Each structure stands twice: as structure tokens, then as C-alpha cells.
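Submitted below is the structure of interest, expressed as C-alpha cells.
Omission of a single protein chain aside, the complex is shown with its protein chains in their original locations.
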Amino acid sequence: MILFQCDYNEGCHPRVMEKLLETNPEQTVGYGEDEHCARAAGLIRKACGDDTLAVHFLVGGTQTNTTVIAAALRSHQGVIAAQTGHINVHETGAIEASGHKVLALAHRDGKISASQVAELCEMHLHDASFEHTVQPKMVYISNPTEYGTIYTRKELEALHEVCRSYGLYLFLDGARLGYGLAAADNELDLPFLARCCDVFYIGGTKVGALFGEAVVISNDELKKDFRYHIKQRGGMLAKGRLLGVQFEALFEDGLYLEISRHADRLADQLREAFKQAGFPMLVESRTNQIFPVMPDAVLEELGRDYGFSYQERVDETHSAVRFCTSWATKEENTDRLIADLKRLAQAV
Amino acid sequence: MILFQCDYNEGCHPRVMEKLLETNPEQTVGYGEDEHCARAAGLIRKACGDDTLAVHFLVGGTQTNTTVIAAALRSHQGVIAAQTGHINVHETGAIEASGHKVLALAHRDGKISASQVAELCEMHLHDASFEHTVQPKMVYISNPTEYGTIYTRKELEALHEVCRSYGLYLFLDGARLGYGLAAADNELDLPFLARCCDVFYIGGTKVGALFGEAVVISNDELKKDFRYHIKQRGGMLAKGRLLGVQFEALFEDGLYLEISRHADRLADQLREAFKQAGFPMLVESRTNQIFPVMPDAVLEELGRDYGFSYQERVDETHSAVRFCTSWATKEENTDRLIADLKRLAQAV
Amino acid sequence: MILFQCDYNEGCHPRVMEKLLETNPEQTVGYGEDEHCARAAGLIRKACGDDTLAVHFLVGGTQTNTTVIAAALRSHQGVIAAQTGHINVHETGAIEASGHKVLALAHRDGKISASQVAELCEMHLHDASFEHTVQPKMVYISNPTEYGTIYTRKELEALHEVCRSYGLYLFLDGARLGYGLAAADNELDLPFLARCCDVFYIGGTKVGALFGEAVVISNDELKKDFRYHIKQRGGMLAKGRLLGVQFEALFEDGLYLEISRHADRLADQLREAFKQAGFPMLVESRTNQIFPVMPDAVLEELGRDYGFSYQERVDETHSAVRFCTSWATKEENTDRLIADLKRLAQAV
Partner (left out) sequence: MILFQCDYNEGCHPRVMEKLLETNPEQTVGYGEDEHCARAAGLIRKACGDDTLAVHFLVGGTQTNTTVIAAALRSHQGVIAAQTGHINVHETGAIEASGHKVLALAHRDGKISASQVAELCEMHLHDASFEHTVQPKMVYISNPTEYGTIYTRKELEALHEVCRSYGLYLFLDGARLGYGLAAADNELDLPFLARCCDVFYIGGTKVGALFGEAVVISNDELKKDFRYHIKQRGGMLAKGRLLGVQFEALFEDGLYLEISRHADRLADQLREAFKQAGFPMLVESRTNQIFPVMPDAVLEELGRDYGFSYQERVDETHSAVRFCTSWATKEENTDRLIADLKRLAQAV
């Protein structure tokens, strides 16, 4: 059985593991105040081209989203997100449990636009009973999105502008950021993200680390007291240096983008193979998530040898599913799947 | 200027005020443990035909909704409601501030159906990552809804059944309950509500009282410790007897339904007048809220003499607005408006 | 049975009731945006000698405390209060339910001092793991306190200074403010409170109104968006004008202080009578709450004719109890109690 259902089926990249092994006996202070965290933060600031950025390391995505949002909002404020946004559907109400409403917008392939944000803000401002509704104060986007799509430079700039106009914070969830930045059609880079977003994070869990997300804060308002929130939301790892060590490995020699490119390249090959075998994509993208629409009978057969995840029913006999590649995907496995797809196509 | 924009423009019904005046010098214990509250609760239990019901008095609607929902749910559970439900749009995120997600469903004239609830529950149960999503545990409906519509006996029974099947609580927001029960096409009554709902409330604020909502709980699980929650959510009035006194007045001689009928009768007259003047209804109903669609120019003229509230834009030159009647509406005022509508129709 | 157990056993002062009656048929807009609220706010601003103050009207004390505190604090911040403070003991954890820790300090007769606040702040600042502890951001005091005591001018100034030094908000709970301002030994007045506190409230529920608390905000940071919080916490009364009307009555002719003086004068008489009868005070004060320490046997006898509330056990045969006077207390009733105390004293 070969697993393609997500991008966290394996442990970590060997170079990350090596560094964990090598630093294991070291004595350091706890809670992220050690030298590895300091060095990793420095490498990230450098990669972002801005040495005033605050960089913090948290353990996982739900925790990071909750911490950033709860730290930023007052109790009457909410966060705008796509209906399909991770915080709106797949975090067991973590944002609401911290007291805040997710203001969900219709999505286009997982994305939302500046004009949708403007429209919601205008409605709020002109509502005679605006104080009876949640005040929008933050925009949450993910890049890549839950559908594998990415924002263009222009789209992100427009979101930045609309947020500035209406006094909103822009927060980008980069749980899979590497796979976005490494995509064939990507227009973004870290310095651009640091300029456009008030806060974003660079996902490690899905991109080569055992776990860990690096939060990058450019807005001074959000920098203040952030470590209190990390602690309160359970994200302050006692042995914080584990996070620093992993991000050192990922950022000291360009490993983060290098392994992301590997995943995207294999995803492109797989996507092509699905299409050539006659299985169209639910959503087009060039990152590591692939969403073919396939006959249920074919899926059943494929499911004997390959793990993938169910996305949604398309019609009575077809479903969309998700295959993921990652930094850990072996080319021999994608080759085998490609060969099987060809075989299946001929059989159908 | 005659105000029709809501059903809380005036104080309270003279018989309620009289009773407040008469009992004003009495000494009673506080926090709803007095004899007026006991007697009012008894009257409501009797009207509901069930002497095992728990009856509590709270001050206002947002408070009541938050208290009932927060008392019923554990932190990983959410409440299903229509997209247009009051708790989803007009309580400044009070439910989320208490830690719970509102699981919004598409509405039909403000209503949701048993089949929609079943579908959501089935999706939750069959989701491979169901523990990553909020567990549905309560259904919130309002009757009349925010669009003035009411549930039929069959619809409510179906909701009751679906809730029982999936282990959900059924909660009916009766902020305007009187206007529902008194409507020409109403099929419901209090005993039926007490059987179908785990908890519902009888609105006083909008139906003759200065303020106050009577929560009626039939499900034993929800009865337990409910007064702690009233106190915690700020709903335990020090002079709780004020609530008891008002509900005594409303329920000792059938005043509650009597004044509701008055409002619905005038609403029917007004609705008819709007239609005859050529202004169609956004939503059809027989309760005290009226939603005519009118040319913006006509609205501007009408706005000089009458207060009404803006509902939504219909097209470039037309908007839907809301006129409300209430227990306090004077027939001379509706007559005047009807005459003006006739005049406007001729002018157009 | 004559009730002395609290200061909310009766309805409202006749002049308040008269005004409610008189304005009952009026049509006004809802949610506190009517002219009565505007006028009442103006009267309070004038009484405080500062026309830049924001004044809002809420229904009850728990609600007001929760709303003010939740509006002011970010999620990692807590509120300092006396161990005996109302928010720490008698609000069913309402502050914690809004997400904030009450940082309790030892009290002296219900009061806390500037030096205690400074000490806590210093400890926080010098704690190596300060980010692992709640950040103090507000000081909550009540005046009169839960023990009937009041702050001197010097004590309040010192609290104001220490709050300014450490960047804390000073919040004064004035649920019984009138009885403090009217006390024989009082040194404070409204203009002084408005200068010293970032926010305080003038209690109506216990001082002549049916219900209602007037929140007075002097700090601009706390003024921003406050109405959203009122709505979210369930304190925005639909018929908000009821609050305005009552505070108009209380503040247009000095009624608020006049009726407070009445209560304090009778309390002084009662206190004197207790002492002369040989029953010492648990706590000395000159406001409307009286805390005699009495033999349990005497309390049992007294309990047949008078309602009072239990405070605490003093020794095996003595307890401290609480008698309250209020704006509504009849002199014939205090006279009767005084006579009975004399009789009891002779009997003992």
C-alpha cells in the first residue's frame, strides 16, 4: 500500500533528522529562548529581507491559526475567510472556542477576492444596526488553498490594499507555503509576503519537518505580547529548540524550497497522467495536491494499492479524490501509479 | 412621524404597567425566587399543559439565546441555524463569544427543514475526519422567523423527529411567539411546542411587556443547573419579580394572545393595502412583520411620515423594507398609512 | 416580616415609576439611541463635569462588569480585584467565562491598596517566566465595597497613580455608588471619579431604579466600539429608553443622592442601635450595609420578624449577618427593629 492521502505520512527530511540527532545532547534553555530558535528566526528574517520581523515557532497549524487570530482580535471582532478555509471547516471550531466568529465568504477554487472583502466591509459600515453584527477585523487566506490553488501577485496586492483601506489585518496560512512558492506558476516570494501580510506562517509540518510552523509578524500591533498568547494557547513547546533546529535545517541551505520543488514536480507528472488517462481535474493547480474526478469503480480498484483521500461526490458514478505528493514522495511510487493509471485508462 | 420599524417602539401594555405599579411597593426576595415568578411560571406551565416543565424568566433575547445555547452545549458542539437566524447575524457573535460555532444552513423564507438537518448530520457522521469538525448538537429555529414566516405542525414534528434521531436538542426562539400563535394560518399551540421542543421561549419584550422572555424547558438534561447559567450570562435580574409580574399580567387572562391577534389583524390589513397599491411582498406571511418591495422614490416619500426599516435591495430602483405592527399599534395609524398607500398608488 | 436582607427588595422610587408611566405610550427608536437616553447621558456628563465622557446604560451589575472587562482586555490579560470582590465570588465565573482570570488580592474590609497593586505588577515584571502568567491590565474596585466600606480620596488617587504607572485601567463598580457618595464620611464626588477612573458605573438597580446601571467611560481607548460589546454580552435592552427614562428621573433633580442619604441615615441609626444593644460590627462603615455580630440564638429570634442575610460564622455561638437599608426603607420599620434590638439586649 502506497499512501498519497496527505503530505504528512512520513517523518521528516533526513537532513532535519540529522540535525535533531546531532543537537540532541545539547543543554539549552526552554520555551524557544535558545540559540537555535534565535538563529532560525534570523535565517527566516533574512529570507524575508526584513530584519524587523518578529518570528515565532509553534507546533501545529490549528494551534497557530487560533493563536494568531485570538491574539489579534478583540471580542467583538471576527475573521473573514473562504467558506472552505481550514479555520472554517476543519479545526473543530477552534476559532469560535476562542470567542470569534468566522465570517465565511463564497470561494472560487478555495480563494477569496479583495472585492468580496470590500463588499462585506461596506455592508457592515452601512448597516443601520452594524453594532449588532460582528465587526470584521482580519482576513484569513491560505496559500496554497485547501484546493491547491495559489494567489497571484496582483490578487494578494489587492487583498493587502483592501485590508489597509478598511483597517483589517491580513493573515496568510502557509501550512503548505513551500509547495506554493515552488509551483510552476507561482509569482510570490517571502519578501513580498512579508510586505503584503500583517502576519503569515511558513509551514514545516507538511514541508520536511517533523512538526512546526514559523509565524512571521510584520505589523507592530501584532508583535506585542505575542509570546503570552503562544503559551496560553498551548503552543509554547518546553523544548522549543526542537523547532529552531528544524527550521535551521530547512532554511540554512535552501532545503525548504528544494524539497518543495520535488513534490510539485511529481505532482505535475501525476496530474498529467490522470488527465491523459481521461480523468479531469476538479480544480486546476500546480502545487502538491491533485484532485482528479474518477469513476467510483476505478477508485475502488485503485484503493487496493494506493491511499488517497475522499474529496466530494461529483455525480452518481463519479467522485473527486485527493492525491498528495510531498518532499518524501519517492519517484518510483509516482511512476508506479502513473503506470497503473495508464493500465486503468485502457481497461475503461 | 409614526414608527412602524419594529415591535418595540412603545413601553408596555397598560395592564402590564398597572400590575407593575400596583406591586411596586411590595417587598420580595430577589433573583426570581419570589411568588410572582412562581405564579407566572405556574400559569405558563398550565398554558403548556405540562406541570413538569421548568420555566425561567430572562430579560432579553440575545441573553436568552446565549444562555440556553451555552448551557446546553459542550465546547466541541455547535448549533444548527438558518443563515438568516438571529443568532447567526444579529447578536454580535454572542454565541461564538460563548465558544460555539453556528452551523448555518440555507433558508427558505427564514425557515430550515428536517431534511437539511438530517443531511448535515449524515455528512458529519460519514466524514472520515469528523472529529476535525464541530459536532452538531442543537437545532435553533425562530417562530415566527426573521421573515415573519411560521412553521407548520408537520414541519415542526419533522424537526422534532430528526433531532431525536440524531441526538440533537431542538430550541425554538419565540421572541415574537405571540404573533406566530395568533396568525391566521397558525397550526401550533403551546402544548404542542412543549412536546416538540427541548426548550423554547415565549417572548415578552415584543409582545406587551416592557422586557422579558420566559424560557420553557422540557428536556431534563437542560433543566439541571440552568440558574447558574442565567447568572453567569448576566440574565438574573436582581428584582426578578418584575419579570414574574409582567408574565402574570400576560398570562392570567389570555392577554398575550389577545394583543397578538390585534397586531396580526392590523398587519393583514396593511399587507393587503400594500398589495392593492401594487407593492408585492418579498415574503408571504400572516404575522406582524410586513416586507413590501417598493420603488426607492416611493420609499423616500413615505419615509417623511413613517418609520420603517430597510431590509434589502431588490433591483436598481426597488428595495424591500419592513413594517411592523405590534400590540401597541393604533388602528388610526394603520388607517392613515393605508390611505397614504392608496394615494401613492394612484400617483405612481 | 420586614425584609432587610438586601437593597433590591422593592420596585422603584415613585418618581421613577411616574416617569415610566408617563412615557409609556411614547414611540421611540430602540437600543438606547432614543432621546431619553441622550438626555440622561447628558445629565450624567454634567454631574461629572466633563462633556467628553461616554455614557452607556446597561441592565444589571454582572452584565456590566462582564461587558466592561471583556471589552477592555485582550485574551492574555487579567483583572486585579479583592478576594471578596463581586466579580471574584458572586458572578458564577462570568469574567472567566469571557476568558479572563481574576487576579485576587487579599482585602482589608473589602478594599485593596495601591501598594498591593504595585507589588503584583512588580512581581509580574520581574518574573523570569512572566509570559507564562496572566498580564495584569485592569484594577477592579467596588465603592462601596461588598463590606460597605468606601475609599478615601487619597486611596483612590493612589490607585489612579499606580494604574497610570503600570498601564492598567482603573474600573470602579458603583452598584451602590449613591450609598457611598451620601455616606457621612465620604470624600468622593462624581467629577473626582471621572478623573480617577478609566471607567466606572453608577448603579441604579440598588438606588431607586427598577434596574439599570450607567457606565461612564473617560478613557478614549475604552470608548471605542463599546456598543458592540453591550450587544454581544446581552446588555442592549430593546426598549433602551426605559434605562434613559429612569436615569433622567434619578439625575434631573438630585434624586439619586437624596434617596441615598435617606438610606445611609437610617443605616447609621440601625448601626448605633446594634452597638448599643451590645452587638459589635464585623466591619465599620457608614453606608447602607450593616454587619452586626450576634449570638446565634438572638439571630434565630430576630429571624422570625425580620429578613437579613447570613454573612459568616464568627465563633461557635456567633455569626455576622447583613442588614441593608435602601431608598425604600421606611423609618417605621427601622424604628421597630431598633425597639426590638433594645428589648433583645435587655433580655440577654
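By letter and in written order, the chains are A, B and C; residue numbering begins at 1 in each of them.
Methods note: contacts are C-beta pairs under 8 Å (C-beta built on N, C-alpha and C of every residue); 3 or more make two chains touch, one makes a residue touch a chain.
No experiment lies behind these values; they were computed from the predicted model shown.
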For the full complex, can you list every visible chain touched by the one that's not shown?
A, B, C
If I consider the whole complex, including the chain that's not displayed, which of A:M236, A:L282 or A:A320 touches that chain?
A:M236
Touching residue (missing chain; options C:L58, C:A71 or C:A97):
C:A97
Missing-chain contacts on subunit B, rising order, are 31, 70-71, 74-76, 98-99, 129, 131-132, 135, 225, 227-232, 236
Logged for subunit A, residues touching the omitted partner chain are 2-3, 5-6, 8-12, 14, 17, 20-21, 23-30, 59-63, 66-67, 70, 91-94, 97-98, 205-206, 210-211, 228-229, 231-239, 242, 307, 328
For subunit C, which residues lie in contact with the unshown chain of the complex?
75-76, 78, 89-93, 96-102, 128-129, 131-134, 309-310
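Methods note: only the chains that are shown with their structure count from here on.
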If every chain is a node and each touching pair gets an edge, what shape is that graph: line, ring, star, complete or other?
complete
If I superpose the C-alpha trace of subunit B onto subunit C, what rotation angle comes out, expressed in steps of 5 degrees from 0 to 180?
180
Taking the mean of the CA coordinates per chain, how far is subunit A from subunit B in Å?
42
Separation of mean Cα positions, subunit C and subunit A [Å, integer]
50
Shared-contact residues (touching 2 or more other chains) in subunit C:
70, 98, 228-229, 231-232, 236
